[in-house]
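Report on one structure; see the data block that follows.
Yeah, one chain of the complex is gone here, protein chain that is, but the others are all in their spots.
First chain written, first letter: the chains are A, B and C, and each begins at residue 1.
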Amino acid sequence: MTVETIISFLIFLMILGAVVAVELKDLLSSVVSIGAVGVILSLTFLLLQAPDLAIVQLVVEILALIILIRATVTRDSVNYSQREIFVKVVTMIGVVVFLISLVSIIKLLPPFGEPKLKVASYYITEGLGIKNNISETGAANIVSSIILDYRAYDTLGEATVLFCAVLGVLAVMRKVGRKNER
Amino acid sequence: MNNIIPLFVIIPLAGAFLNSLLGRFSKLFSDILSNIVCILTTFFSFVILFNLNLSPNNILTYRVGGWVAPIGIMLVVDHLSVLMLLTVNLVALCCCIYSISYMEKYTDKWKYYALFMIMLAGMNGVIITSDIFNMYVFLEIAAIASYALVAFGDESEKLEASFKYLVLGSVASAIILLSIALIYSYVSSLNLADISLTLSNMVDVNKVYFIKFISLLLIVGFGVKSALVPFHSWLPDAHQSAPAPISAMSSGVLIKTLGIYAMVRILFNIFGVGQKILSIIVILGLLSMFVGVILALYQWDYKRLLAYHSISQFGYIILGIGLATPLGILGGLFHLINHSVFKSLLFLTSGATESTLGTRDLRRMGELNKKMPLTTFSALIGSMSISGIPPFNGFWSKLIIIVACIQAKQYFAGFIATIVSFLTLSSFTKVLKYGFYGKSEVDHKNIKEVPDSMVVPMIILSLCCIFMGLLLLPQIRQYFLDNVVNVLQHGTIYATKVFELR
Amino acid sequence: MSHLPYILCLILFLIGLYAVLVKKNLIKIIIGLGIIDYSLNLFLVLIGYKKQSIFPILSKDTQIQPMVDPLPQALVLTAIVIGLAVTMLMVAIAIRLYEKYETFDITQIRKLKG
Partner (left out) sequence: MKDKNNNSGMTLIVKTVTRLTVGLIMLYGLYITFHGHLTPGGGFAGGVILALSFIHLILAFGKDFVIKKFSEKIAGVFESIGAVLFLTIAVSGFLVGYFFINIYGKGIPFNLFSAGIILPCNLSIMLIVGFGLFCAFLTLLLFISSKE
């Protein structure tokens, strides 16, 4: 079996999980099945030679699952209204049209497994010093050296996003919003 | 002197982090710190304007971490960026001064200030960056801060508006990220200038189709962020619900930076727009203009009315830029800064009336011209500017756009622009009559003028409205606005210039 | 055929988009956005994958081998964090809305109109 087949099969499993998560009536079950999709995603990252991402995806999935379960448990989970069938069909048609146009653009990309590596070749060849065994940043993990040296400015932004979201949660969760309500 | 470029991000971020660390202990500290941050960034944007005019190529670059362009991230400032920097930081300064007393009635002021600073840092980051993924990251920073700020009042309709904004904003971000992924796979680079050069040197029969498709995806993504008409449904709710300085910020500068600036930068300077994309932009502009003003006519809520007018005025900006003639671009960009000024001014007056009267309903306002003379004066100036009464700035930009339409033989567009201008005038006549000058049904005995810290920013912005028409004088124009127009007019030459200087 | 993983990944994206557009439950919308995040992260990693290559981490003893593209992995790390941040904020707002309206149904959460 080639890598491509295994990857396609795993993505197919993720699609199944996603459909189940979207269509189930019970909220808790759909939260759990989205957790399963996340775990398969982590596995896929591992097969795609991205161990950093596999670790991060796994732990983030656990955290997101805990938060979502705390939010849904003990709340009404079954009774909510459905859209009319007409809206569903129209959306479905729109989504399929979007898919077809996206497939036409996907065909122009380099095929799976053969990326162009124009800028990235610097990080994995020229950037590795004279003896070709250690990067010029001094780090063995090249992903680390990208996120904290070559593109550290992005990571500052990333940390700010998280900081901002925490502040946002604190701001939204204030017990009293205004001092003297009129 | 290029070292001041990253300061536009560093200073507000430092302000946010220090606010979060120390602001919780002292309210005075966070007031002072935030205002100092805004004053510094405004000061530096003037400094960078002078530097830019002195530099030979009219472009300044900066390497973050000392890495050369496609490997690391590069920051670029040209005249278009400076125009945005000046507008953003000036409006932010006014809103920050205004917040000192306006935000008194909310709890936990330091959280507000920290989020405000993060939003400012995000906007400045989008403006100065020259890397497409970095642009996405800072776009998300500014957007997430604004989602939280819309919900800052913690009342049910604010949370509802915030959720709506969050969902649509996240979908838009996802579409933008999808197009970034497609670009990366096709070009294998993330630097804007590098993408542009690689694309123009690439030999591929399908290149034109690819560029058109990505342009459309980006127009949808940034169109949601800037609330162009088919995607506008979140804007009235969000701007109505946010605290007044945040409405002023997001209507005045946030959506322009996240939507129009980012879109125009990528489409004009990187891909080089074709005729079909331009006509789509023009149609979107006309649609936003007309639908926005029609919806605004029905409103009685002051802030909601202003929000709908924002949609309609964005239409003018997009229309002017979409014409792609020098005059059209001049009109569009000039209207962009004018709109920032007068729309922020109007939102600030709405905050002033709301905080004294406790209502935003125009029918319950009235007779304010004696009780609150300065607020009424500012509202009058703002209304006259937005509806295009001659000496004020709004008149000049609208005139230029209409003339540009006629010059480009787009008579229908010119006709719509004129009609919309009249409808705007009638809508604001209603505001002035019911809201400020007319008879009131409610007793207004205890009404006083708002505190000084709220009046000062309104006066500053009113003065800007009156005198900004002077920017069009040929002597002043050649230093500033003409250069800005050149940036867009010369299109993909931007990439070559940047690449030489990296 | 060589583009099959990409296409499957985009189908995942569109399932998420469908959920966001059609579903009326706040939690389902959050789940839909989560699916969109997953698919985009996966897409970025897929376009950086190179056949017969190893993960981009150097080791002391072995010689250097062809590696997969590390840049998309760095980007995805950032994108995962942004996704987590957005999810957290959304859950917070959803819980607040539940407290105000006692439901997750968006048809009953409707004070704003016009």
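Some notes on this structure:
The rule is short, and it goes like this: a contact is a pair of C-beta atoms (placed from the backbone, for glycine too) under 8 Å apart; a residue touches a chain by one contact, two chains touch by 3 or more.
Values in this document were obtained by computation on a predicted structure and should not be read as measured data.
Within the entire complex, contacts from the absent chain reach the displayed chains A, B, C.
Which of B:Asn3, B:Asn201 or B:Gln275 touches the hidden chain is settled by the complete complex: it is B:Asn3.
The chain that is not drawn here is touched, among residues A:Val3, A:Leu24, A:Leu108 or A:Val166, by A:Val166. Residues 3, 6, 10, 13-14, 17-18, 20-21, 24, 62-66 are the ones on chain B that touch the missing chain.
Hidden from this view is one chain, which touches chain C at 55, 57, 60, 77, 81, 88, 91-92, 95-96, 99. Touch with the hidden chain on the side of chain A covers residues 51-52, 54-56, 59-60, 62-63, 66-67, 70-71, 74, 133-134, 137-141, 143-145, 147-149, 152-153, 155-156, 158-160, 162-163, 165-166, 169-170, 173.
In this text, only the chains that are shown with their structure count from here on.
Our note on geometry: chain A versus chain C, Cα centroid distance of 3 Å, whole angstroms.
For the pair chain B and chain C, the distance between C-alpha centroids works out to 28 Å. The set of chain B residues touching two or more other chains comprises 133, 137, 140, 144, 147-148, 151, 154, 159, 162, 185, 190.
Each of residues 17, 47, 71, 75, 78, 82, 85-86, 89, 93-94, 96 in chain C touches at least two other chains.
Of all residues in chain A, only 101, 104-105, 108-110, 115-120, 122-123, 127, 149-154, 156-158, 160-161, 163-165, 167-168, 170-172, 174, 176-180, 182 touch chain B in the complex they form. Note for the complex: chain B touches chain A at residues 13, 16-17, 20, 64-65, 67, 70-73, 104-108, 111-112, 114-115, 118, 121-122, 125, 133-134, 137-138, 140-141, 144-145, 147-149, 151-155, 159, 162, 182, 185-191, 194, 198, 204, 206, 209-210, 213-214, 358. Contact residues of chain A toward chain C in the complex are 3-4, 7-8, 11-12, 14-15, 18-19, 21-22, 27, 30-31, 34, 37-38, 41, 44-45, 48-53, 56-57, 60, 63-64, 67-68, 71-72, 75-76, 80-83, 87-88, 91-92, 95, 98-99, 102-103, 106-107, 109, 111-115, 117, 119-120, 123-124, 128, 132-135, 140-143, 146-147, 151, 154-155, 157-158, 161-162, 164-166, 168-169, 172-173.
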